[in-house]
Every structure is written in structure tokens, then in C-alpha cells.
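Incomplete set of chains, arranged as in the complex.
Chain lettering (A, B, C and D) follows the sequence in which the chains are written, and residue indices restart at 1 in each chain.
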Amino acid sequence: MMSAQPSPQPSSQSPIQSSSHPISRFPVPELADLPDDIRQMMLAVQEKAGFIPNVFLALAHRPAEFRAFFAYHDALMLKETGSLTKADREMIVTATSAKNGCLYCVVAHGALLRIYAKQPLIADQVAVNHLKADITPRQKAMLDFAVKVCVNSQEVNEDDYALLHRHGFDDEDIWDIAAITAFFGMSNRIANAISMRPNDEFFLMGRVPRNK
Amino acid sequence: MMSAQPSPQPSSQSPIQSSSHPISRFPVPELADLPDDIRQMMLAVQEKAGFIPNVFLALAHRPAEFRAFFAYHDALMLKETGSLTKADREMIVTATSAKNGCLYCVVAHGALLRIYAKQPLIADQVAVNHLKADITPRQKAMLDFAVKVCVNSQEVNEDDYALLHRHGFDDEDIWDIAAITAFFGMSNRIANAISMRPNDEFFLMGRVPRNK
Amino acid sequence: MMSAQPSPQPSSQSPIQSSSHPISRFPVPELADLPDDIRQMMLAVQEKAGFIPNVFLALAHRPAEFRAFFAYHDALMLKETGSLTKADREMIVTATSAKNGCLYCVVAHGALLRIYAKQPLIADQVAVNHLKADITPRQKAMLDFAVKVCVNSQEVNEDDYALLHRHGFDDEDIWDIAAITAFFGMSNRIANAISMRPNDEFFLMGRVPRNK
Amino acid sequence: MMSAQPSPQPSSQSPIQSSSHPISRFPVPELADLPDDIRQMMLAVQEKAGFIPNVFLALAHRPAEFRAFFAYHDALMLKETGSLTKADREMIVTATSAKNGCLYCVVAHGALLRIYAKQPLIADQVAVNHLKADITPRQKAMLDFAVKVCVNSQEVNEDDYALLHRHGFDDEDIWDIAAITAFFGMSNRIANAISMRPNDEFFLMGRVPRNK
């Protein structure tokens, strides 16, 4: 139980799948067969995280889409301007991915949310019902808007902008909230369609203090 | 972080609230002020679990309702006949409470599900999307029916019974599935209306092997 | 037509079913086979109402659940404190049971609503569209909230409490509205799942002045 | 209570409103002020029914629309060909008007349904949940289709026709079902928009045997 440790010396010959369950309905390429740039990205993330998140492995089936996906992801999630913190961004992903019933994103980004927010309970709260979560009024307004973009974007209007302005978000922040929601709405649909499975590691990350 | 340990020597003078957040929008009675039978129930559960689940404390505000609630709960969840395992029952609660956006029940019963199923990943899977969970076809049929009772009970019909029969459920099992779903649908609505907060302890229970 | 009179001398040998249609998809026990306490409850209600409402007969299939169900029912519906009248309570049940498509509860509690409110038209109005019913603004606010708890409890918030306060409801009244809605949401789901049929008697009760 | 008897000698000077509640949000014309053809229609229906249904009075505010409305109504509801009985037609109206939350049509056409079907319980059953009503499989198929036309007409397809054919409906019957549903969908929306109130008389019609 919970044996899903990354194998100690990952070979570049085989993708590391942390359980016996398939991680995608589609073929998952061997690391050795991947284009260099994609393999390097995977080894870098593995170095940093200790394992390769399955989204890398599953999307590598389509290298051109892989590259565009992560370029877009990084443009939104690693962006260094604006008032959204890393925790805010992951909170948006967690809340909206739950609305879309996307197991991969709720679990993987919920883990990141716990880590960035340093709140071990926050991801489950936000995934089940952000209205009952331990968040600030500013974050509630942010998630209310993200959920609207997620489920009813056609009714977004100036009143939404005005309300967010009152909570200190500027127009560029609002673009960020909308774009993150939209990007992960795409990710959610792909993950659902190909049955992308979250790595077992994510379920526990950020729940237990490091120095326990 | 994660400091929510039950205090070592709980006094019968004060309810044990494991964080600074209120556990209910309504007054939570002191243990000393409760009717004897209710206080005894609480001390018994505390002895066993190490803490008093907040549903006991929150519903104690209404003793007559408290007694009926737990009598009903026990009739359905501690029932020793039929083919539903304890894990099956908690799985029904987790899946349907997620549909109702009930933070308390998803977190508390998700913990019980992890423990009874001995599967640390199962609760998050079932809460986000039971169609992507590591469950058997029999459990999938059970949850499909539970979700139908939860969101669209008026269309339940003989075809639903026939399908469940093919998975080995008999009529009494089907009553159990429906009644558990219905009972926790009640619980979900009360918890949402009174902002009942899950104990911090539940979030981590069953995620880490005991003998780690 | 409308011959559904209770037979004049009900034998304890046979449940009184007022028509040829089954009253439940599940077995209905003989009065003689029931535990004493349950049989006594049935005879008492029969004495008072002139017939045994089918919910007693149908739920008697599960004695432990029967006892908890009626204990809960009585705690909410026979409660003597708070500002909700008996008519208010039945109005909540009628309106929310209609949203859940529960034939038993709309018909049986609609009858009680007519009787308690002494308004022969009110139950049909509330069941079809409470916004067009002959009710007070206070009752409209009560039903608006009950419908929200019924269909979207996860979004209940402090604004709902504040609005009800302005109509003279205090927090305890609001708990009552929510709990009645939640309890009958459970009842609706069970009744739909087991095809519980309302007694023919209920359809006409309270529609014709007694002294006609 | 239930005092809503038609006044004994209706004057052509004043519309007969059977209660103190307005029957429409819009002005209701005096009989004397109406065009001859419309006044004659009203007197004829009053002669036959004992009262003037409020739909006549409310729509008379717009004589051209009134004439087209009743011409359409009669073409569909008094049609003498095809296999739909008068009870079938009123059953369609009752079931679909309930989906649209139209108090006037559920109450008025529910009364007609009870009378034509000679089943005093049928209208309440169909209004709350036709899947639990005392109807034939043919009538269930008819109502399933009517409800689809009512709430999701854009997905009507050949499979719907084939299923109805298997129940003995021919294409012309299917046109009838769809057109009745569509016409009363219009009527429901107008009635809701102008708060058209059903005559008190309708609520009790057909519930008590004539020769009681």
C-alpha cells in the first residue's frame, strides 16, 4: 500500500509508471524513443520532483502538442508578473478541474496547491466546495470568477471585472485567471478523454510536514 | 501545520475543536451541558477514534434530532446483513456527497473509505470522478445507481434494479444503496446549511500505512 | 371511483391497502408480524386518521430504519418551538418534494398542508409553482430558501440567513427549514426508489369543507 | 373556504372572477366591451361549464391573439381523427405544463384529465411524476416523448418515432403529441408571464363522483 515510490535508479529505457494501472488509454512512449528536447524536459522534472508526472508521459505520445502544451502551461503558471501567487494559480486549477471531473488535475494540482499554500487541508476544501474553504474574500472572488469562466463563460461581463477590481485584481490579473481556467479546461478534457491517471505520489504530497 | 492532534487529556468541560475555525454556524454545546446519553456516545467515539467527529458536536445542538440521526445512521451503516461491505457503504457516501458539494461528508467518509478499503487513493478518485476510480464493475454499477438516486431519483425504474441484479445485488442491497444515498443526501444538506466543518484529523487518515 | 375508504374493521391480519396497486416495490409486512411498538404506532395513526398512511406500511419492512425515520420526523414536524406553523412545515415539504418528483410526499403532505392552512387550493399552487401561490412574502422567502437547500445546498451562505432574518425568521427557524427540507429530501429519494404509493385518501383530503 | 362558486346570475357587465385574487397581471375586459364573437364564445363556455375559465378572460385583452389561440387550441384538442383520446390529450398538457411550472394549465387541464379519464387521482400523479402514474405503457411512451419535445426538442429524432410506432402511434398521432406539447408550451409561457390564475372551480373538478 502506498508503494508508489519512484524506482531508485530510473533507467532512460523505460517510463516510470508508479503502479500497475495504465496511465493513459494511448501508447506511452519509451524515454529512449522521445525527441531529445522532450526527454530532457522529463529528466529535468524527474530530477526536481523525484518522479515524472504522468502528464509528461501521456502527452509525449504527440510531441508537437506536448511542446505547445508545456509552453502554454509555463507562460501561464510560471509567469512572474501580476498579483496571483503560485498558490492562487494552483487553487484556480484545483477548483475548476473539480467542476470538470478531472481526476488527474485535481490530484496533481491539489498537491501543488498544498505545497505552495503550505495548507495541507486546502486542496480538498477547494475541490469539494470552495465556498466552505479556508480562503480569503479575495480568493473567493477569484474562484467565483474562475468557476464562471469554467462553466458559463458566455455570460462573463463588465460586472465581473468590476467586482474583481474591488478585490484588488487588475485587468491583467483577470486575464490570468481566465486564461488559467481556460487552459486547464482544455487539459481536463484531454485527460478525461484519454483516461490520464495521476501518479500515486501526488495523493500524499503536501499533506505531511516535511520534517515529520 | 497539521497540528490538529486531539488534545491529550480532553476535559469533559469543553468540546474539542481541533482548529481555530468554527465547526458549525450554530452554537456547539459544552459536553457538560449535554444529556447523559449523548455525552456517553461522544466519549465512546472519542475513546475509539481519538477525537470527536464534529458531526456529533454540531448536531448535539438539537438533541432529539441528534438521537434520530445516529439511530438512522447506525441502522444503515452498521447493518450486518446484505452484500454491501463497509467499504462499499463509505464509497457510496463519498461519491454522492461529492455531487452535493458537502465538504464534511466527503472528507470524513473519504477517510473511512480509505481505511475500510485499505486503498489510500480510492477516496480522492471516487470524490472527483468515480468513472476513473480503481473500483470493480460491481462497484461502478453500485455508484452509478447511487448517483442516480442522488441527482435524479424520480427516474429510478425497474431497469435500474435489473442492471444491479446482474451485478449480484439483490433487492435488499438495492434498498441499502438507495437508503444510504438518501440519508447522506439529508446529512449533506444539513452540513451545507450549517457550515459543518470536518475535523482536521480526517484529511490524513488512511493515507499513510499504519506501520510506516 | 374514489372508493378508497378504509375498510370498516381493519383486521390486524392484513395491511390495509386502499387500492389494487402495490404500495411499495418491496414486501409490506402483515400487521401481525410487526414488532409491538411499530404495530402500536400504526394502530394509533389509524385511529386518528381513519387509515394507515402507506409510508408506515412501506417502511415497516425495515423496523430499525422505521423507528429512526419517525423519531426524526416527529422531532422536526411535531416540534413545538420556533415560529414555523404546522402549515409552514407542510408547505416546505410540499414545495421541495415537488422539485424531487416525489409523488408520495406531494400528495400526502399536500393534504396535510390544505388541512393545516385551511386553504383548499394551496397545495396544488405550491406544488406547481410556489411563486404563483397565495402565500405571504415571509412564506415566499421561506420556500425560496427551502428550494435552494433542496437543489443547491452547496451555495447556501450568510446572505440567505440575512434575508430570512429580515422576514422575521431567527437562526433556529432557519435550521428548521433546512432540516425539514433535508429530511424530506431523504424521504423523497427513498419513496422514489421503492415506488411508494400515496393512499388514495390523501388526494381529496382538505379539498372539501368538512361541514359541506 | 371553497366559496368559489360561479355567481348565480352572471351579468354581462362584469367578468366573473371567482376570488379576490386578480386573474391576470393585465387588464381584464368587461364582457360588454368585447367584440361580439368573443363574448359569444364566453357565454357559450359559461353555459356549458358553469363558469368562464380565466384563460378566456385574460386573453380577451388581445382579441386577435385570443381568436388565433382558440382556433389553434380547438384544431388540436377537438380534433376527431387519430388515436389520441381526449384523456390522452389532457394528459399531455398536464405532464408538460408541470415541467414548465404553469399553475393555470396544470390545474385547469388536470381537471379535464380527471373528467375525461374518469380517474380522480390521475392528474396529480401525472403532474408530479408521470413515471409513477397509473397509466398504460402506451401512455408512458406518449408522455416520455411529450416531455422530450417540451424540454429538449432539438434532439427529437427517428428513434423517437420508431419507439412510438411500436406502441401503436402513427406519424399523425406523433404530430398531434408534438403539436399539443408545443401549443401548451406557448400557453404556459404566456400564463407564467401574465400570472394567469386558474379558476378556483378547477381544483376540485373531477375529484368527487358526480352522484356522491
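Of note:
In the analysis below, a contact is a pair of C-beta atoms (placed from the backbone, for glycine too) under 8 Å apart; a residue touches a chain by one contact, two chains touch by 3 or more.
Small disclaimer: the values here were computed from a predicted structure and weren't measured.
The complex is a homo-oligomer: 4 chains are shown here, and the full assembly described by the structure file contains 6 identical copies.
The rule is simple: only the chains that are shown with their structure count from here on.
Shared contact partners of subunit B and subunit D, listed by label, are C.
With steps allowed only between chains in touch, the distance from subunit A over to subunit D comes to 2. Where the sister copies subunit A and subunit B meet, the same residue numbers recur on both sides for over half of the interface positions.
Relative to the C-alpha centre of subunit B, the farthest chain centre belongs to D. Averaged Cα coordinates give subunit A a centre that lies 46 Å from the centre of subunit C.
In subunit A, the residues touching two or more other chains are 129, 131.
Chain-to-chain contact here is organised irregularly, matching neither a line nor a ring nor a star, and falling short of all pairs touching. Those residues of subunit D lying in contact with subunit C across their complex are 1-2, 21, 98, 101-103, 106-107, 118-121, 124-125, 127-129, 132-134, 192, 195, 197, 200, 203-204, 207-209, 212.
Against subunit B, in their complex, subunit D makes its touches with residues 129, 131.
The part of subunit C that touches subunit B in the complex is made up of residues 25-26, 61-62, 64-65, 67-69, 71-72, 75-76, 100-102, 149-150, 153-156, 161, 171, 174-175, 178-179, 181-183, 185-190, 192-194.
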